[in-house]
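Of the protein chains in this complex, all but one are displayed in their positions.
The letters A and B name the chains in turn, as written, and every chain counts its residues from 1.
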Amino acid sequence: MTDQAMPADMLLDVRDLRTGFALREGYVRAVDGASFHVRRGETIGVVGESGCGKSITARTILRIAGTSDDSLAGKVIFRRSSGEVTDLLELPHSGREIRRIRGAEIAMIFQEPMTAFSPVHTIGNQIIEAIRLHQSISKEEARTAAVDMLRRVEMSSAEKRIDAYPHQLSGGMRQRAMIAMALVCRPQLLLADEPTTALDVTTQAQILGLIRQLKDDLGMSVMMITHDLGVVAETAQTVAVMYLGKVVEMADVKSLFRDPKHPYTRALLASIPKLGRRAGEPLHPVKGMVPSPFNRPIGCPFHTRCPSAMPGICEKSMPGKTTVAGGHTVSCFLFGEGDKAEEQSA
Amino acid sequence: MTTTSETGTPEAFQPADNGAGKAASYAAASEWRLMWYKFSRHRLAVICGIIVLLLYVVAAFVEFVAPYDPEAQNPASAYQAPTRIHFVDADGQFHLRPFVYGTSSQRNLDTFELEFVEDTSARHHLSLFVQGDDYRLWGLFPSNLHLFGVEDADARVYLLGADRQGRDLLSRIIHGTRLSMSIGLAGVVMSFFIGIVVGGVSGYFGGTIDIVTQRIIEFVRSMPTIPLWLGLAAALPSNWSVMQVYFAITVILSLIGWTGLAQVVRGRALALREEDFIMAARLCGTSRTRIIFKHMVPSFMSHIIAALTLAVPEMIIAETALSFLGLGLRYPAISWGVLLQEAQNLRSVALAPWLLAPGAMVVIAVLALNFLGDGLRDAADPYRR
C-alpha cells in the first residue's frame, strides 16, 4: 500500500509475487517470490522449464489464474494509461476495475490458438466483442476496426476471414487472429504466453516478427513467456530466468547470453544444441529432474541439481537478489547473499 | 508473508513429511489397489455396496429370511395395517424385548370394511430363529426355521401389513427380492454377452464393420423401448411356466439393453488400441496374450464392471414396469413388479398405502445400485484427475 512509487519509464513492477493452489495431494507453491519489472516499450523474456510458474505469473498479473485470493502475496504495480499507479493484487478479481484493465490495457495471447478461440463463434464475433467491451461504438464501427486490425496482423482477405470459424483457419492464421483480438484495444502491455510453441518453425518466425513490429508500431511493452532461449534472443531486450516460481536471474539480453551468472542460466544455455556441432557429440541437458511441486527443496530451489552447490549454505536459506552489474541481478550465494536488507522478508 | 518455511530445519527437507510419504505410496500402489483407495473414499458408494450385498444375500435365502409363507392366506386379515411393535405394554410397563399384540378383526356392518382391534391380553415377543411355516430352501432342503417371528403360531405379525388376501406383505416382498434382483443380473449377463461380442468385434476390426454395427446400435437406441418390450412380452404364450416366462423376459430385456454395453466395450477397445502403454508394451516385445491379459483386461474390466453395475438397475426398473402392466412375470411368480399390480387400484392403495412398499424396495435397490455403479465408475479410472 505504501511504496507504490515507480520510476516514470516503468510500466509494471512485480515484487515478491507469491501464489499457489491447493490440490488433494497438497499445496502447490506455483509462484514463490518472483520479482521483475517491465519498462515502457520494452520486451521482457521470461524463460524457464515447464512448471516453473511462468504462465501462472502472467495470469496472476491479469488476475485470471483461478487461484484463491488468500494465496496471493506481494505486489503487482501497474501504471495505467491515465498515469494512475495501481497494485493489481489489491483489486477484486472479478470486479469492474480489473476488467477495465483486462484487454484494454493489458492483453494476453496464448499457446494454443485452436483452443483459445471459442469453436462455435466466428473470430469476428470474438474480436468485435473485445472492442465493444471497452469502447462504446456501434457494431459496424467495431467490425471495421476488427477488419483493420486483421489487416495489420497481415491476415489475407481479412473481410472474408472475419466471418470464419476457428476450425476453418490454419494454426498461423489463428494465432494472427488471436494477436489481432489482443491488440485491437491498443493495450500498453501484451502478455504472450508461449505464442509460438504450437506452430511450425517458419510460421513461428513470422509470428515473432509480427509481434516485434506491432510492438514498435503501437509502442507497447511485451512480456514474452517462453521456454525457448532462441525466441528470447530474437525478441527480448531484457530477460528474467525463472526456476520453481522464483526469478533467479535478470539482465539485459546481451549480458545474459554473454555472461550468465546463475548456474541454472548457464546450464540452460549449455543445453542448447549448437549449429556446427559434430555428430555424436553429446548434448548437455540440465542434470536431474525438476523437483515435485509438492516437495520443493528448502533453501535455493536449484541446489538439488546445481553443479556448484555449496553444502551447508545452499540448502539452508534462499539467497537474496544481488546486483552484479548495472541492471543485472542474480539470486545465488556464489555472488553474494543479496543486496542489503532489501526485500528480505522471506 | 506466511511462507517462512524456507528457514526450516534440515530434517524437514527429507521427504518424510506426511503428505509426501502418502503421495509416494500412492504413486507406487498397484492399479487395483488404487481403485480400492478411490472407491473406499466414496463413502456413499461403499454404503450402497453393502446394501446391494445385503439384498443379494436376502435374495439367496428368502425362505429363511421371510417370516411366513408368501402364499399363506388369511381372509380375516385382509388389508390389515402393519402390526405395531411395542416396548411398553398396556399397563405402562417397559419390556426390553419388543413384542406385538394379537389382532382380531371384525366386519363393520355399516361400511362392510374389516376393522382391526389390538388384543392387549397377551404379549407375543418377537424372537430370532423361530419355527414357523414349512419350506424347502432352494426347493431342496426342508426346514421350518425362520430368521425372526413370534413363537405363537396363532398370532401373526404383519410388519408391512397384509394384502387383499391377508398374505404377509413383508414375506412377499422378501420373496420378490429373489426374482427382481436376479432378473436384473441375468438380463445384464445376457446383454453383456451380446454387448461384448458385438462391441468387441466392432472395436477390434474397426472400419466398415464398425460403422455398420454403430448404425445398428444407434438405430436400436433411437427406438422407444417400452412399447417394443410390451409388444414382445405380449406375445409370450399364456400357458408358459414361471421359469419359461422368466427366461423369455430376461431375453427381451437383454435384447434392448445390450446396446449401452456394446458401446462401452467398443469405446474402451478403441481407446486402448491407441493407448501409449499398449504401444509401449508392444514395442518392448511383450507377447500378444500378455498384452491382452496383463495390460488390456485390467484397465478394461474395471470399466465393464462399472457399466454392468449401472445396467442392473435399468433392468430391474424394466422388469418392474412390465410386470406392473401385467405383461411381464405373472402369478404365481412373485416379483416387486407383480406385487405392485395390487397397487394399480387407487381405492385399495388409499385403503392400504403399504401396498406401495414394493415400489419403495425398487427405489432402494435402484438407488443403491446406481450409487455403487457411480462409485465404481469413478474408481475405474484411478489415474484420472
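Please note the rule applied: a residue touches a chain if its C-beta (ideal position, glycine included) is under 8 Å from a C-beta of that chain, and two chains touch if they have at least 3 such contacts.
In this section, contacts and distances are computed from a predicted model.
The listed options are "Proteasome accessory factor PafA2 family protein", "ABC transporter permease", "Monovalent cation/H+ antiporter subunit D family protein" or "Sarcosine oxidase subunit delta", and the UniProt record of the chain not shown names that protein "ABC transporter permease". In terms of the touch definition stated at the top, the absent chain reaches A, B within the entire complex. Residue-wise, the contact with the chain that is not shown comes from B:Pro227, picked out of B:Gly92, B:Gly139, B:Pro227 or B:Gly285. Which of A:Glu129, A:Asp228 or A:Glu337 touches the hidden chain is settled by the complete complex: it is A:Glu129.
Summary of contacts with the chain left out: across A:Thr115, A:Ser271 or A:Ser308, the touching residue is A:Thr115. Where chain A meets the chain that is not shown, the touching residues are 59, 62, 64, 94, 99-104, 107-108, 110, 112, 115-122, 126, 129-130, 133-134, 165, 167-168, 178, 181-182. Contact between chain B and the absent chain runs through residues 219, 221-228, 230-232, 234-235, 237, 313, 317, 320-321, 324-327, 340, 343-344, 346, 349-350, 353, 356, 359, 362-363, 366-367, 370-371.
Basically, only the chains that are shown with their structure count from here on.
Each chain gets one centre point, the mean of its Cα atoms, and the points for chain A and chain B are 56 Å apart.
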